[in-house]
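Every protein chain of the complex appears in place save one, which is left out.
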Amino acid sequence: MTECRPEELLAATLAAQIPDVRHIAVGAASPIPAAAALLHQARSKERVHVTILHSRRYNSFTDGGRELFDAAAQGRIDVFFLGGVQIDGEANINLVGLGEYPNLTQRFPGSFGSPYMAFVVPNVILFREEHSPRTLVRKVDFVSAPGWSPEGVWRRGGPRALVTGLAVMTFDAPRRRFRLTSVHPGRTTEEVRNATGFDFDMPDRAPTTAVPDAVTLGLLRSEIAAKLREFYPDFAARVFPVPA
Amino acid sequence: MTECRPEELLAATLAAQIPDVRHIAVGAASPIPAAAALLHQARSKERVHVTILHSRRYNSFTDGGRELFDAAAQGRIDVFFLGGVQIDGEANINLVGLGEYPNLTQRFPGSFGSPYMAFVVPNVILFREEHSPRTLVRKVDFVSAPGWSPEGVWRRGGPRALVTGLAVMTFDAPRRRFRLTSVHPGRTTEEVRNATGFDFDMPDRAPTTAVPDAVTLGLLRSEIAAKLREFYPDFAARVFPVPA
Amino acid sequence: MSVFAPISLDDLVTQVPDGALLAVPADYSGAPMAATRALIRRGARNLRLVTVPQSTLQADLLIGAGCVTEVETAAVTLGEFGIAPCFTRAALAKTVRVIDATCPAIHAGLQAAEKDVPFLPLRGILGSDLVKHRPDWKTVDNPMAASGDPILLIPAIRPDVALFHAPMADREGNVWIGRRRELATIAHASRTTLVTVERIHDGSFFDDERLAAGALPAFYIQAIAIAERGAAPVGLFGEYEPDLDHLRAYAREARTEAGFRAYLAREVGTAKAAA
Partner (left out) sequence: MSVFAPISLDDLVTQVPDGALLAVPADYSGAPMAATRALIRRGARNLRLVTVPQSTLQADLLIGAGCVTEVETAAVTLGEFGIAPCFTRAALAKTVRVIDATCPAIHAGLQAAEKDVPFLPLRGILGSDLVKHRPDWKTVDNPMAASGDPILLIPAIRPDVALFHAPMADREGNVWIGRRRELATIAHASRTTLVTVERIHDGSFFDDERLAAGALPAFYIQAIAIAERGAAPVGLFGEYEPDLDHLRAYAREARTEAGFRAYLAREVGTAKAAA
């Protein structure tokens, strides 16, 4: 039973970063954050609204493509997830490319809504499975969304935490620094340090990331898996195979 | 047959002020302008779109109350009608009140969209049945919509003509002056001058406003009257009584 | 998607606090007349109205009943039945402060709030005396233009409460507004949105794309009450026409203060004494 897949650990770990809120939104192509949001919703006593852009059932927007951004601006979206091809020690993310823009050596899709959502959503959770000096860099080549803003610049929110395949870090915006919060089971602090291209604070003894308990795994494998099948069929089939 | 009601004369006269256009819009509570727009449409060889806010059938807006104004801003509305409790010699209109604002001695409903439509619609036709020194004044007490703008102020359109129960005038925006174009049948230039509180240009001999011909009257009394019955039943019943 | 429970009309209007900035829809977009009467009965005070962009009977009743201190509006009128008598009296007596606006400025102010930006620019209007009397409107030089190009900035309008009537809500608490899209804008711009509906639709609007197209999602809405013929005597889009005889009679009766009091006693019921 307690054999836990990496995706299950990450979904449960992301869910643990979500504070008590009313509305969690998940952008496109984000199956693990979607699982985390649905898990949070399933365990919450209060009514929690989950918007998953990728889904029809979990997307009740009717005012066009701008509504996600307008609703976020109105303060109606409390949690959003952002990834980054590069993420640096000041929580800047890069979704545009490597090299000196516009003379790129590698081109990524583009910034999407990140430079906006990172400002207007109170709790932004950064998520990148690959934890390596290639992804977690000292300084991103291109700032799609800045991790912090100087005083005097209107900003309601920003990155609060970073979850990777190795560890969990929290971001201290005033100090512009990450702090290691936990290391995933079977991984070491040393491994995290070596895999991270930026400097960060470390407690003397980093705890191990909590493994999802049986109830949580049960929820993920039944209720949540069933929901994910609607809009992430490939992911659901791979991570939550239906027993033959 | 050629017995022509005043409303019919006014509708035909307003229709004569409408240039070749694609889209005529008529605001609320404007049965005579509505008749004029429908008359123009019926006589046009080209497809002319008529929007009558008061109607369900002639209102295909689906983007809320702002759509009239946005569509006008986009240059998609070529003709609009405006009234005025007061209209002055520089084509300013007042829909707010008499007296020195905010210390009014008489209060009218308010400016509606006039300060906007007067700028963005190329051809604004002013219409006020009562032609008296009380309505056509030297200077309006409150400028709801200015008739002209100084150089350097963005402005696509504005008042082009004024139709009243006595006469037709055209407005020369660069000179900020009206010019008498025609006097309605049975009225005199002298009468117009005495009834007008502002100075205006007069030709040596002002022609008589053309009376609608039999074809036009036929259109008004059959096709147009039938359409008006949907959204101006009282007006249609009074002006175009259905023969017993 | 959980199921919501409608509340009573009286409970609904307790959620409009005295002093609130209250958005008032135009007649064509669901005038909440039953809720307005309940609001008057509960003795609401010091409301500040913003009409979107104009109002007829709803604003006139609230003003006449003494619930209002201030109204931002492009126009208050009874349309084909003439002047709005209570509005006109209150404006002249200055018992209500009238903040004169124009339709597109009210729409733009709400759209600014919808985006949580401090202002939206708008063409036209410059040279209108409205601008002189609106210190909150600012004329600036268009920062995108090379040379001088004055343009008006309209500040965001953020109602405390949006209150309107709609044909139906569904079991999830979504409200069907059809093509009255200004109701979505008002709800987006407002802190609290309260809705009365004719009926509850069994199911979810989102099960049918045709209905979904006219739905306002539940997460914008704080409370819903059922009020059959809740817009009467004003009409409701796609449902029923205005009661012209009623409105004509109101226009006549409310011409005097005493006539208005009689209308209020008969049609609205006893208002609580002013606090």
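Going in written order, the chains are labelled A, B and C, and every chain counts its residues from 1.
We take it that contacts are C-beta pairs under 8 Å (C-beta built on N, C-alpha and C of every residue); 3 or more make two chains touch, one makes a residue touch a chain.
The model shown is predicted, which means the values in this text are computed figures rather than measured ones.
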Contact residue for the chain not shown (choose from C:Pro32, C:Pro155, C:Gly173 or C:Gly230): C:Pro155
On subunit A, residues whose C-beta touches the chain left out of the figure: 28-29, 61-67, 69, 73, 95-97, 101-102, 104-120, 142-146, 149-150, 152-155, 234
Residue ranges of subunit C at the interface with the undisplayed chain: 108, 111, 115-123, 138, 140, 142-145, 149, 151, 153, 155, 177-179, 209-215, 237-238
Interface with the unshown chain - residue positions in subunit B: 22-23, 47, 49, 56-57, 60-63, 70-71, 73-76, 120
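Everything below uses one rule, namely that only the chains that are shown with their structure count from here on.
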Farthest chain relative to subunit C (centres taken as mean CA coordinates): A
Averaged-CA centre spacing for the pair subunit C and subunit A, given as whole angstrom: 40
Geometric centre distance via CA averages, subunit B-subunit A, whole Å: 59
Subunit B-subunit C separation of Cα centroids, rounded to whole Å: 29
Junction residues of subunit C - those touching two or more other chains: 184
Junction residues of subunit B - those touching two or more other chains: none
